[in-house]
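Every protein chain of the complex appears in place save one, which is left out.
The letters A, B and C name the chains in turn, as written, and every chain counts its residues from 1.
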Amino acid sequence: MDLRVEFAGLVLKNPIITASGTFGFGLEFSSFGDLKRLGGIVVKGLSLKPREGNAMPRIVETPCGMLNAIGIQNPGVEAFLKDKLPLLPWRETAIIANLYACSVEEFGDLAGVLSGEEGVAALEVNVSCPNVTHGGAAFGQDPAQITKATEAVKKRCGNKPVIVKLSPNVTDIAVCARAAEAGGADALSLINTLLGMAVDIKTRKPVLANVVGGLSGPAIKPVALRCVYQACRAVGIPVVGIGGIASAEDALEFITVGATAVEVGTANFLRPDQSFRIIDDLPRAMLKARAADMAELRGSLVLPGQ
Amino acid sequence: MDLRVEFAGLVLKNPIITASGTFGFGLEFSSFGDLKRLGGIVVKGLSLKPREGNAMPRIVETPCGMLNAIGIQNPGVEAFLKDKLPLLPWRETAIIANLYACSVEEFGDLAGVLSGEEGVAALEVNVSCPNVTHGGAAFGQDPAQITKATEAVKKRCGNKPVIVKLSPNVTDIAVCARAAEAGGADALSLINTLLGMAVDIKTRKPVLANVVGGLSGPAIKPVALRCVYQACRAVGIPVVGIGGIASAEDALEFITVGATAVEVGTANFLRPDQSFRIIDDLPRAMLKARAADMAELRGSLVLPGQ
Amino acid sequence: MVVRNCREVKVQSVRFLGTWDEASDFVELTLENPGWESYRPGQFAMLRPKHWGLELPWGRPFSISRLDAETLTVFFQVIGRGTSRLARLNPGDEVVVWGPLGNGFSAPPETPTLLLAGGMGIAPFRGYIENHPTPEFLRLFFAHRVPLANYPYLAMAEKVRAEAMQEHTPEDLPRIIERIRELMDENHGGIALACGPTPFMRTIQEHAVAGGLRAELSLEKSMACGVGACLGCVCKNGEGKHVQVCARGPVFQADAVQL
Partner (left out) sequence: MVVRNCREVKVQSVRFLGTWDEASDFVELTLENPGWESYRPGQFAMLRPKHWGLELPWGRPFSISRLDAETLTVFFQVIGRGTSRLARLNPGDEVVVWGPLGNGFSAPPETPTLLLAGGMGIAPFRGYIENHPTPEFLRLFFAHRVPLANYPYLAMAEKVRAEAMQEHTPEDLPRIIERIRELMDENHGGIALACGPTPFMRTIQEHAVAGGLRAELSLEKSMACGVGACLGCVCKNGEGKHVQVCARGPVFQADAVQL
């Protein structure tokens, strides 16, 4: 069965991409499956300078999900290009850089650094980090900032496709989707995490040192699917669905409402080969949906009365 | 152990209230526990006229949660007052009416009908129903409408305390909380459901006839707790915490971040006596939190660095 | 056999005792009797194993298939997440049960009564036959897809006049429908009770309404609470009003419900 998908100039073997922050730099998983089999890999969020991230504790398990407040710990974009990218199978699999910045200018600078890198297939612009108040949150929730950040990245990215990753913590996701499209985004990806919190009643302290964190995992799948559905109706550019995807069926739900590809995040923690297993299982799920290929399934949602 | 809580002129035996739409009119549960033991009962959403609600299917189970699109099916406020209220132990337990309307005027009218009813302890104003586009959604997401609806209810409610129930589907819950406070709300309750969706890939149809529905249950607890935390910091009026509460520990997490009482919703489906079991379990959980009474625990969250 | 009124319904935690055939997808699951003295066949129970945690927040509704002094039996097919976990219980595991729920079938004595079962719809009739005051007036018709050995049919056929038809191919369907209509016509003056998939029930409803025959239909909807509170399981009654299948049904007069 042909599982290929094409969008924004990318050709992926299948629609399964690993989500930023949940698959490291890919190399951590090379003993659990052949990285070349993945549709793509979005690496951990990259900033201009190295970042140590937030204080510990940074993660907590919640019913069917988890909260994280990693705070974009990363070695910086230069170290990624020097130490990690050369080890990745970038000729065979789309390696997508995830850009984290706290200002429009920094986003532009990051795009400039990555624009000439042969091994980078596309840029994913994280305008939605809920963990860090300075910059991240403001960006993701303000349509004007989304447009500006997108424009800044588009101006400096060379010929790399630009995917803007949206936060769900907004009143109207369609407005944010259109804001990114207006800025020239080649595609959207969504959702990033929902802002959440947990308290340890024994100590009466927030479990996360950062107090609040991002909720991800199967718990949020219904919210993610709704957001992707709304975004797909709001814009003309391709959409990558993210949020709680743990099985091939889950992936196909997102494609049915209009996503072109999907990213698997928290499910990589169920077992480290989960993304590979989802790919293995795609043909079976496609038969269940009686879908000939991905293009036929995409956006084929049958609304009541149709 | 003294579990009493007082707020907005109400005195409750304990902080456990059953949430609207998940406990019917209370009577459905009278064989599973003594209704008089509950802190309070919020009845199913009431509208001026009877409503048939949405088409079927209306509910779907999701990981650690559920989606519903009941569409406020109810016999109308008059039928409630005539047929249900007299059967409830309203002298011993706070019976709280949940008001659903599609305009500011209707909210005022509903308050007018209920204002003189001895058996009604308080009014909960549902400005957040995500299921119905006409009216509900607009109200819950627009701070100006929240203020107006609150004012309209306050003007006509006689001496009944008014609790405004907020939707979490907004960019900034603090803004909505302050909007309700500005309208004269005596208390807030939150959260209502998160807007979500599910698709059956076999039929390629949305599982819910209404396409989208409200996500509730343990899955959303982290989001609810964060919203309650933010609302408690934003306003001076008491806050009732709602969202995913399934145990006494969960209830105490909400009280620790500042809630005065809580409502138990989807957990009533785990088993029909769950709210009674949570009350039974409160003293043990209070010991775990080393809390002397509810007032001492309320808002005692210890932030990092404190 | 008394109709239990709602106030007597209790939640109990009981032990799982075993299943009839561990390898099959058709599971006869036996629990300790939760202390119920009687029930009305057609009533159902909500089951939720204690160790389910939170992933599946709802109980699962099943027709009460048998009740005796010691045991409660339900008969189900593994179709999804809940039933596959129920089929893997270990002896001694605790199951939370609430019931008996709903209204149940009529059981008029000395009245020709036609039991129309489609597939898993056979479950409630097991106890119906065992508890009927005049079983000699009963007649069972069973339409099924998988082999008869998967169902408790044979034990039932020993007690009442019974016949079964298997749907091997879609072409068998018209013959089955024809036979149902014949039997309903023959049963004129009596009552027909039906439980099965929606198309099966629709056939029966149409024929009953058209012919003015007395019939009762047992409905299935996804259920969250099982006690009439959530309004998630409604169907339309004769006047087009939404009523809860769990509390006002699951059994409806054929002319008083829209399928």
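Here is the rule we use: contacts are C-beta pairs under 8 Å (C-beta built on N, C-alpha and C of every residue); 3 or more make two chains touch, one makes a residue touch a chain.
Note that the coordinates shown come from a computational prediction; the quantities given were computed from them, not determined experimentally.
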Considering the full assembly, with which of the depicted chains is the omitted chain in contact?
A, B, C
Which residue from A:63, A:168, A:183 or A:258 sits in contact with the chain not drawn here?
A:63
Touch as defined at the start, partner being the missing chain; which of A:15, A:217 or A:258 qualifies?
A:217
Which is it among A:23, A:100, A:139 or A:229 that touches the chain not included here?
A:23
Which residues does chain A use to touch the chain missing from this display?
21-24, 28-32, 44, 52-53, 56-61, 63-66, 68, 70, 73, 217-218, 246, 266-273
Can you list, in ascending order, the chain B residues touching the missing chain?
63-64
Contact set of chain C toward the excluded chain (per top definition):
51, 53-55, 81, 85, 88, 90
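Note that in this section only the chains that are shown with their structure count from here on.
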Using the mean of all protein Cα atoms as the middle point, what chain has its own Cα mean nearest that point?
B
Averaged-CA centre spacing for the pair chain B and chain A, given as whole angstrom
33
Using the average of all C-alpha atoms in each chain as its centre, how far is it in Å between chain B and chain C?
35
Each of the following residues of chain B touches two or more other chains, namely 63-65, 217-218
Set of chain C residues in contact with two or more other chains:
54-55
